[in-house]
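Complex shown without one protein chain; remaining protein chains in place.
Order of writing sets the labels: A and B. Residues in every chain begin at 1.
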Amino acid sequence: MGGVVTRRGLAIALPPPPRPLGAYTPTVQVGPLLFVSGMLPLRAGKPAIVGTIGKSLDAEAARDAVRLAVLNGLSAASAHTGTLDAIRRVVRFAVSLRSTPEFTNHASVADSGSELLTAVFGPEMPHTRLVYGVRSLPGGMPVEVELIFELEEK
Amino acid sequence: MGGVVTRRGLAIALPPPPRPLGAYTPTVQVGPLLFVSGMLPLRAGKPAIVGTIGKSLDAEAARDAVRLAVLNGLSAASAHTGTLDAIRRVVRFAVSLRSTPEFTNHASVADSGSELLTAVFGPEMPHTRLVYGVRSLPGGMPVEVELIFELEEK
Partner (left out) sequence: MGGVVTRRGLAIALPPPPRPLGAYTPTVQVGPLLFVSGMLPLRAGKPAIVGTIGKSLDAEAARDAVRLAVLNGLSAASAHTGTLDAIRRVVRFAVSLRSTPEFTNHASVADSGSELLTAVFGPEMPHTRLVYGVRSLPGGMPVEVELIFELEEK
């Protein structure tokens, strides 16, 4: 997958599905639930952005990183189903931010991902969310996101 | 919802369901599973408690914060189903504690939430749990909890 896909009349430019960083797989489906591995702000297999939010990175850079990680997750999911139209909604969107201990503005950073997901799946299909600040992330990247999708019935 | 509800003959005073802090929704149901967004120790939409466990807050204050966050989660879930009696059990209870690096007493803090859930759903319906210490949380609050419920069949 990857390339420009459409959903709800919206054209979305998806990156190629990211390759796992270790001995695991991007997606596993159980019934209507599609579990997706932790997604990072990788571009062409390399960290597109590194740093700590509140120290070397500001909230706007973190918002960009969340969007890229979410796009990687959408690409992984659509590589599984063959098309974004086979996905009904996001069930759960979890966001880990590599931040300073003093950082408090998690909601604003995570909203960049939520707004993208709302554009793709529609406001009538909202998702649950949780966001917290972690101490370290793979490769020094500032965000990692986890997505659980509900697929359309066949 | 909110107000006093009963379950198993127990009267439980629930706060009003909390409003999301961003572009997401409190609950999404897939089959019998009800996913609930990350719940914080908010009261009337404002942090009821802020700080870092092991530094500005002790374990007892953290236990209070976990209880409040769990009550918010119960309120969100019962706003979804209309009644607590439609909920069979908690499947998964995840607790993030904003702590110092040296903090080790996670089990005692998380137990305040587990004890509340056991009072509500009964010892014959125990839940799985995980707890870890994070570096930062939204608004500087000391705890965030995540609940996945199993609903009764209709």
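Convention: a contact is a pair of C-beta atoms (placed from the backbone, for glycine too) under 8 Å apart; a residue touches a chain by one contact, two chains touch by 3 or more.
These figures come from a predicted structure and were not determined experimentally.
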| item | value |
| --- | --- |
| Hidden partner interface residues of chain B, rising order | 31-33, 89, 91-93, 97, 99-108, 110-111, 114-115, 118, 126-135, 148, 150 |
| Missing-partner contacts on chain A, residue numbers | 20-28, 30-31, 35-38, 52, 96, 101, 134-140, 144, 146 |
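The rule we apply is simple: only the chains that are shown with their structure count from here on.
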| item | value |
| --- | --- |
| Rounded Å distance between chain A and chain B, as computed from the means of their C-alpha atoms | 24 |
